[in-house]
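Just passing along the structure, written as structure tokens.
Note that this complex is displayed minus one protein chain, with the remaining chains in position.
Up next is subunit A:
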Amino acid sequence: MMTGAKGMASSSSTYNPPCAACKFLRRKCTAGCIFSGYFPPEEPQKFANVHKIFGASNVAKLLNDLLPHQRDDAVQSLAYEAEARVRDPVYGCVGAISFLQRQVDRLQKELDAANADLIRLAAASSPSVHMPPPPPHQRPAEFGRRFGNDGGGGGRFYQTPGYQITYNASPWADIYNPHGGGFDGNI
């Protein structure tokens, strides 16, 4: 077998194509690339959107501040928000929040009215029986004050969010649940 003076370099057994980020940025995708693994080369639009809205530098800083097991969810949420902002440059995904908040307010009012009717019926049929009031409804603390009930598109976003949204599971199950509605508000 003929070998060159420097010897034949053994090729690596695996070839890792550059990630979509490095392809977009036209740079060498190194082994320690922060984007590799989260922006596969077969999804170029994902990084293109994220780069357009957030910028590669900001995304890299954000990912570096997170623990490794949090980065995948962070990238997915950034990609979702970026796509929403590309589709709707004025409101982005905040439009969806406003829409959902109005739906929640409407449903809450209907539920309160139905419970009030139930109490009235119970009182009418058994005047001596005292019906306890229905349990107080729970609502996200800041959304109602922030978005209001005027039904206007977008609402006002002047207040600082002070809420703590708690959820036990990844939110992706709810986002993609067909019964919960999609981003564009189709319920």
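Convention: contacts are C-beta pairs under 8 Å (C-beta built on N, C-alpha and C of every residue); 3 or more make two chains touch, one makes a residue touch a chain; residues count from 1.
The criterion applied here is as follows: contacts and distances are computed from a predicted model.
One chain of this complex is left out of the view, and of "Alpha/Beta hydrolase protein", "Telomere length regulation protein TEL2 homolog", "AP-3 complex subunit delta" or "LOB domain-containing protein", the protein name its UniProt record gives is "LOB domain-containing protein".
With the whole complex as reference, residues 52-55, 57-58, 62, 65-66, 70, 73-74, 76-78, 80-81, 85, 89-97, 100-101, 103-104, 107-108, 110-111, 114-115, 117-118, 121-122, 124-125, 139-140, 143, 154, 156-158, 160-161, 165, 167, 171-172, 174-175, 177, 179-181, 183, 187 of subunit A touch the missing chain.
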